[in-house]
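The structure is given below, and queries will be raised subsequently.
A protein chain is absent from this complex, but the other protein chains hold their places.
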Amino acid sequence: MKKLNYGMVGGGPGSFIGDAHRKSINIDAMATLVAGCFSRTLEKCQQTGAELGVDPARCYASFEEMAKAEAAREDGIDFAVVVTPNVSHYAACKAFLEAGIHVSCDKPLCLTVEQAEDLVRLADEKGLLFLVTYTYMGHVTAKHIRKFIADGKLGKVRTVMAEYPQGWLAYEGEWGGTQGAWRCDPAQSGGVNCLGDLGTHVENAVATLTGLKVKRVLAKMDIVVPGRVLDDNDVILVEYEGGATGCYWTSQFAIGHDNDLRVRIYGEDGSILWKQEECEKVTMISREGTIIERHRGNGGIEDCAAAYGRLPSGHTEGWLESMGNLYKSFITCLNAKKDGTFTPDMIDFPTVHDGAEGVKFVHACLKSNANGNVWVDL
Amino acid sequence: MKKLNYGMVGGGPGSFIGDAHRKSINIDAMATLVAGCFSRTLEKCQQTGAELGVDPARCYASFEEMAKAEAAREDGIDFAVVVTPNVSHYAACKAFLEAGIHVSCDKPLCLTVEQAEDLVRLADEKGLLFLVTYTYMGHVTAKHIRKFIADGKLGKVRTVMAEYPQGWLAYEGEWGGTQGAWRCDPAQSGGVNCLGDLGTHVENAVATLTGLKVKRVLAKMDIVVPGRVLDDNDVILVEYEGGATGCYWTSQFAIGHDNDLRVRIYGEDGSILWKQEECEKVTMISREGTIIERHRGNGGIEDCAAAYGRLPSGHTEGWLESMGNLYKSFITCLNAKKDGTFTPDMIDFPTVHDGAEGVKFVHACLKSNANGNVWVDL
Amino acid sequence: MKKLNYGMVGGGPGSFIGDAHRKSINIDAMATLVAGCFSRTLEKCQQTGAELGVDPARCYASFEEMAKAEAAREDGIDFAVVVTPNVSHYAACKAFLEAGIHVSCDKPLCLTVEQAEDLVRLADEKGLLFLVTYTYMGHVTAKHIRKFIADGKLGKVRTVMAEYPQGWLAYEGEWGGTQGAWRCDPAQSGGVNCLGDLGTHVENAVATLTGLKVKRVLAKMDIVVPGRVLDDNDVILVEYEGGATGCYWTSQFAIGHDNDLRVRIYGEDGSILWKQEECEKVTMISREGTIIERHRGNGGIEDCAAAYGRLPSGHTEGWLESMGNLYKSFITCLNAKKDGTFTPDMIDFPTVHDGAEGVKFVHACLKSNANGNVWVDL
Partner (left out) sequence: MKKLNYGMVGGGPGSFIGDAHRKSINIDAMATLVAGCFSRTLEKCQQTGAELGVDPARCYASFEEMAKAEAAREDGIDFAVVVTPNVSHYAACKAFLEAGIHVSCDKPLCLTVEQAEDLVRLADEKGLLFLVTYTYMGHVTAKHIRKFIADGKLGKVRTVMAEYPQGWLAYEGEWGGTQGAWRCDPAQSGGVNCLGDLGTHVENAVATLTGLKVKRVLAKMDIVVPGRVLDDNDVILVEYEGGATGCYWTSQFAIGHDNDLRVRIYGEDGSILWKQEECEKVTMISREGTIIERHRGNGGIEDCAAAYGRLPSGHTEGWLESMGNLYKSFITCLNAKKDGTFTPDMIDFPTVHDGAEGVKFVHACLKSNANGNVWVDL
């Protein structure tokens, strides 16, 4: 596979997610960082660039400039990684799409349904690949579950219980630091906090694992920690097309939960329990009640999922590998685009379409909550 | 402590709960079974009586007869244990109360709010003790949590996530046997199945552990397994007086869950996680994020809770001991009544008042569900 | 089944194990306590007797007197329960056997191999039943494993890792109380502490679960906590007949372990992991590496084991039920003796023969350790 070149928007000093994207891409050494607009001033941007070995000439003061300049270079970037605060996702992604450059954007995709639909339209029209980095669906075990259920091995899904509690924002001011500050600030995160940050992961995880489509939601979004202006605890009742039901919970003050995304899926022929913090295993209960635990790297994992593993079982792969798996498929597809061998069924990563589903979900929830916790169709 | 005498209504062949009550009472040998109306015919009743060493003269064909006859004896029973299907609870309890006999009744207390209020009134008027056997709150760890929170050590409770999934009724007909049959039959269980059987335990557990009072509920009660006519999967949104929120889930088709009552309580100063299937431990997370696990029998358990332990730590106490703890307090109070030393603060068991709260909760949920999942005040 | 009568030697105030035996027998109400020699003075003995509802005339000042008197009564006890400190086991058991009374004795059976062989001889000659209460082998899951392995489903056993650490005696004086005092006192416990108290459970558990017979041992028995004169940490290498190997560890200062008997069995066709503190489940790994967890009360448990369950799965049965299961088989056999229907294959409890194996094991270990950790044949 040809090693590609990429540029990054965001990811300056203090950015957790930018550094994490870079490390994830590094693991398999499939792409090199060659350009960036890491911060809002050229000086700070070049400083970060210097630390990362990026040519100062390819450090840009704005993403608009970067998109144009890179599109004009013969050796311009193959794709752009957008890891700014949520409020800038739309404009940055749009700039690269319009310049004909493939995009990887962190979730949530953008702030409004209109923005989301615009990005979908642009990517589709231009024939560009668009990865939305719902990290957790890159796990081998997540891919295993998706295939297992898609093959009908769990029977019809009856109900889904999914949750994503964290505890790091249990106190205003004291905890959270920079990361907490922008998430709780409407100006940077959009008009939603916890549900945008965590709830979109839940929505995507359930959709990805089960293939279910949300029909309508009833949301209760609460602002609990004193001093907050945006939601920090949300419970969502869900009805899916076909009759299955679900319940999602996200929280930012659930002390004791680090990053506790869990999905429990109950079908006619058994159940599946999955927990991202213990993502090396999956628990499957058969119709007869036998509890079976399978580990990444051992037998019994679906081949298409197992293929993503790098290490033998018991040699823990974690968050970076999971993100790396998204990039592995994305970069494989980009290479195939170059070779002319690309076909859409090669896509094994969340796309702009999935990102748009997340935005629609959030907005239906906001509406339900605003109207007194009533059902709202998606 | 004086050994008391008791009689039982229900608990004939095939009854799980009747045998379980008897075994629980046996452990500490604080009461002897001396009378019963175990089945609906005298012959079957005497057959069970013979197996249990009960004098045939004190085996009765009806609970009305039993109440009268025992009340008339000088050596009549000290208390009656009612373990029939739900539909008969009210009449049986009423008969004994009217006869001036203390009562222990399995949950749910009865079918309607009117019945519940009637039993409360009767017990209060007659000054009789009335135990409703919400078994799980007898656990040492449950008593520990209640004291811990009541003392303010968790700060103000912010949200509660509680659930009680089971999987044994995942298929109609195949699973469940007699136990399943009556629960799913409106004629025997009243107009509610899963929420009455499991949801009332959740309601009582949260109320007992946190001291919170339910203000209003929004319930989604679903009938999922083909062939069922009553609810078998319920999600309830809860608002408590004082502003805290909660979410309860119960299910009977969640394959892989045996009897999985769990309560997670998130407060300002930490969290508590409790799971009845691992009731020998309690997990407490402090404000600083340190995860602390305490075991029954070890240091750090509140004294008033630890006093109920019978065995050293690591020598598992389970369901029967938990039920036995309810009876231990109940019988202690009955003895105190006899001695004239009884005071209400001695009561350390769920009473008819708690049972009535459960019935009100169920009816508010039924109303919410019938009206399209809207908020209903309690 | 006819309810039997029993007497107890030991079990006075402060005795954990005497009370535990009584509670275990109570659960299923299969025998009534009618006689006892609970303490060393008649006065204290009658005091305990009064609390337990035992006729003062059947409270005895010595077990010799008790054995003679009860043997002479037409309504004499059906069996005697010996729960004194270890040093008195032999004499007490011998007295009842000689009087023709069946015996249940706590482990370890006695202090010397000669004593053990004498008790075996006596019981066999007299045709008396003799239960040695290795409690943990009463668990349903333990019985399941024994049957599973006996049926060859694990293939040939290759190695066994078993351990039983506790932490309650980590400090001299401070911890342990009366229970600790007699165990650490050579005059009361015999010349061995940790290995006698815990190591015999490990030996019996492995022998029971796997059917393996110990060929030789290499023991390292250490005295670690300052002030101790007997072993408090032991590691034993084991070779079994047929070539399998094992390693046993017991400790009394392993802080954090309550009562942590675990056995891990590795066979040609899979592995089994069992932990008495979580005795409601058993983990079995098949040849293909699939990890399977089975719960008491669910399908997949061997019928002969499942039959001992009293409650549905998820309604925890613990230590008392396990001990109760030993008594259930013992009392069933005693009843069969009375009926003339007894056959030796009905015995489903550890006997005096198993107890004697434990004593031989301890003495081989003591010899190995005394000689510098060399191999000693059993």
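Letters A, B and C name the chains as they come in the text, with residue numbers starting at 1 for each one.
In this section, a contact is a pair of C-beta atoms (placed from the backbone, for glycine too) under 8 Å apart; a residue touches a chain by one contact, two chains touch by 3 or more.
Worth saying up front: this structure is predicted, and the values here are computed from it rather than measured.
Engineer: One chain is left out of this view; which of B:Ala57, B:Val229, B:Ile291 or B:Ala370 touches it in the full complex?
Structural biologist: B:Ile291
Engineer: Considering the whole complex, which of A:Gln166, A:Ser271 or A:Asn373 touches the chain not shown?
Structural biologist: Only one listed residue reaches the unshown chain, and that is A:Gln166.
Engineer: Considering the whole complex rather than only what is displayed, give the residues of chain C touching the chain that is not shown.
Structural biologist: 158-159, 161, 163, 167, 170, 218, 220, 222, 224, 233, 235, 237, 245, 247, 249, 251, 253-256, 264, 266, 268, 270-271, 273, 283, 285-287, 289, 291, 372-375
Engineer: Provide the residue numbers of chain A that touch the chain removed from this figure.
Structural biologist: Considering the whole complex, chain A reaches the absent chain at 3, 16, 19-20, 22-23, 26-29, 53, 166, 168, 179, 257-260, 276-280, 295, 297-298, 310-321.
Engineer: At which residues does chain B meet the chain that is not included here?
Structural biologist: Within chain B, the residues touching the omitted chain are 288-295, 298-300.
Going forward, only the chains that are shown with their structure count from here on.
Engineer: Taking the mean of the C-alpha atoms as each chain's centre, how many Å separate chain A from chain B?
Structural biologist: 44
Engineer: Please work out the Cα centroid separation of chain A and chain C, and write it as a whole number of Å.
Structural biologist: The mean C-alpha positions of chain A and chain C differ by 56 Å.
Engineer: Quick one: report the Å distance separating chain B from chain C, using the average Cα coordinate of each chain.
Structural biologist: 35
Engineer: Which parts of chain C, given as residue numbers and ranges, touch two or more other chains?
Structural biologist: Answer for chain C, listing residues that touch two or more other chains: 295, 298.
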